[in-house]
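Down below is the structure, laid out as structure tokens.
With one protein chain withheld, the remaining protein chains of the complex are depicted in position.
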Amino acid sequence: MQEKIRAIVESRWFSILIQLLILASALTFAFESGKQTPDYISDLFPIIDMGFLFLFAVEYMLRIWAAPKKWQFIFSFFGIVDLLSILPAMLFLLPQFRMLRILRFLRIFRILKATRFILAVDRLTTALDDVKRELFALVILSLMLVYLAACGIHYFEKETQPEAFGSIFGSMWWAIVTLTTVGYGDVYPTTTGGKIFTALVTLIGVGLIAIPSGLLASVLTEARSERRKSEEIETHGKEED
Amino acid sequence: MQEKIRAIVESRWFSILIQLLILASALTFAFESGKQTPDYISDLFPIIDMGFLFLFAVEYMLRIWAAPKKWQFIFSFFGIVDLLSILPAMLFLLPQFRMLRILRFLRIFRILKATRFILAVDRLTTALDDVKRELFALVILSLMLVYLAACGIHYFEKETQPEAFGSIFGSMWWAIVTLTTVGYGDVYPTTTGGKIFTALVTLIGVGLIAIPSGLLASVLTEARSERRKSEEIETHGKEED
Amino acid sequence: MQEKIRAIVESRWFSILIQLLILASALTFAFESGKQTPDYISDLFPIIDMGFLFLFAVEYMLRIWAAPKKWQFIFSFFGIVDLLSILPAMLFLLPQFRMLRILRFLRIFRILKATRFILAVDRLTTALDDVKRELFALVILSLMLVYLAACGIHYFEKETQPEAFGSIFGSMWWAIVTLTTVGYGDVYPTTTGGKIFTALVTLIGVGLIAIPSGLLASVLTEARSERRKSEEIETHGKEED
Partner (left out) sequence: MQEKIRAIVESRWFSILIQLLILASALTFAFESGKQTPDYISDLFPIIDMGFLFLFAVEYMLRIWAAPKKWQFIFSFFGIVDLLSILPAMLFLLPQFRMLRILRFLRIFRILKATRFILAVDRLTTALDDVKRELFALVILSLMLVYLAACGIHYFEKETQPEAFGSIFGSMWWAIVTLTTVGYGDVYPTTTGGKIFTALVTLIGVGLIAIPSGLLASVLTEARSERRKSEEIETHGKEED
């Protein structure tokens, strides 16, 4: 019996079914947030939500049942994710806990465990782990730059635009929006000093903040080509036997 | 006779002629869209369009005639593209089908079959194919990030800016404009919570969304250098014979 | 005598002097453009300009004098650049030709011939040459994307925003500002269809347009490491002799 359930739980169509359920649940949540839905549909949302709750609860129980070491599954990353995604849903009959339903979206990470991605996600994780020191140093450097840029612009612009650059914390909003090159245009320097400072900071900062993605991309390519080489060697070795 | 036509169809100047025709057709379409063109010119547009239709129809027939296996050409990618690009044009005598002329621009992809690009496009396709799993995982991660960012900003901003962040679908517009760093500035967070959330999400998301281009660039370089090495080995091998 | 002049013209301090002159000339041009300069300074600008004209003319003559094959220098890239940068300056006594002075800035490229950059610029040129086919294919793909994006947004937005998206040429301004992620915010889609189209196009296009820089960066690194290896081999070879 347990064997049979495990075969079902680990089967491909079950995985696809759960992914579709997660997607449907995410779409329902998105539709529910809008105010334009007609009443006869929005009345259905609590019932649909109940349905998802029931299905995810059943899935959770099946997974516990199927697990050879039950406690190990319960305290594993996905065990906790699954529990967190149904527990708040159970509480949501009380309106004050409705917001907790957001935890259900932790479950979205299950998609990444699908057999098709598992290898690529694994490579991404390895690449991330491989350059974690460089990434950490770059993140610290970026945060320092954001702080110093905020200090600088605060100094130049605090008198002409006190509402936007009056405090360093406020100026950090400008610093992040500028250095990530998003540039909404809600706040920007207007004094000559502020503009020259911005020019210098962006020319340096934009380059600094773009390094991590390039680093991850390079390491990913390298890891892939190394693995391919070692696979070729293994394949040759086996073929020669 | 068939041999002769094939020689013409596959010749370099025919390929250049068709490319110029596509370009001219694209420019005409662009000029036609504007309202400023004087009447004596805009009266000519249907006639010019008829001309392009006739020429593309002639090209399609020549290609069928020249093809050794006619049905194989008709159902090939470019065979269908060519048919789709003249079929709606034939219907456009009836005004309600005029919009279908847009399908004609599928033909623009023929440019990529030009002998000069064929190698580079081939490399791009191979590079794309080579990292398709990683790209797919990154696309899924990006879409998840867009969804979660939209959920988060909806939570923080729905009360102060209900028209922009009132629904999760509406917030996804903000999420995409922000995470691609376009940052039009039509919608942006105004609450402190929303700004802090945006700061965190952009610092992570901007990096994530930039990885695919870096990945493709790296793989492209690698593929090129590997091919060059194998070409060198082949060349040496042949020279030594 | 000619030998002596060539020694001067090819000396390091002459090169630095000319670079400073170009810089000073560029700064003067920038200051002249502003309207805020007081009269007693702006009256000096024509005289200063005359000075630069005289100095660049002297430099040009010295270079001709110093060149072993005079005609070869005159028709070389930098020979023409030098001539173009003084010829219009000579005409500028007549006010209607003043704008031609902008040609003088062609001379700015001389900076790149300075001994310190020559190697790096050479590597950049080689890297550019090395991937020119891929770059060309990517440029064509990008232009096609700009055109198709403009067609699409024109279709979705022409009725609600006819002044910005009323023609395909007008929509191309939006397409370029969006796909390069500049995103001024002067034009952006407002219909739901236009927003969904923009979301799809940016997610693809932003990635496509970022590939060339990544490609150049990768090839540059590769070329550098290959050259270093061959230098090491040469050095070892010589040391072993």
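Letters A, B and C mark the chains as written, and numbering starts fresh at 1 in each.
In this text, a residue touches a chain if its C-beta (ideal position, glycine included) is under 8 Å from a C-beta of that chain, and two chains touch if they have at least 3 such contacts.
All of these numbers come straight from a predicted model, not from anything done at the bench.
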item: Neighbouring shown chains of the undisplayed chain, as defined at the top; value: A, B, C
item: Contact set of chain A toward the excluded chain (per top definition); value: 131, 133-134, 136-138, 140-141, 144, 147-148, 150-151, 154-155, 158, 162, 166-170, 178, 181-185, 188, 195, 198-199, 202-203, 206-208, 210-215, 217-219, 222
item: Missing-chain contacts mapped onto chain C; value: 26, 29-31, 33-36, 99, 102, 105, 108-109, 111-112, 116-117, 119-121, 123-124, 142, 172-173, 176-177, 180-186, 209-210, 212-214, 216-218, 220-221, 224-225
item: Contact footprint on chain B, counting only the chain that is left out; value: 181, 183-185, 214, 217-218
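Here is the rule we go by: only the chains that are shown with their structure count from here on.
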item: Turn needed to bring chain A onto chain B - CA fit, degrees, nearest 5; value: 90
item: Rounded Å distance between chain A and chain C, as computed from the means of their C-alpha atoms; value: 40
item: Length of the line joining the C-alpha centres of chain B and chain C, rounded to whole Å; value: 28
item: Shared interface positions of chain A, touching two or more other chains; value: 181, 183-185, 214, 217-218
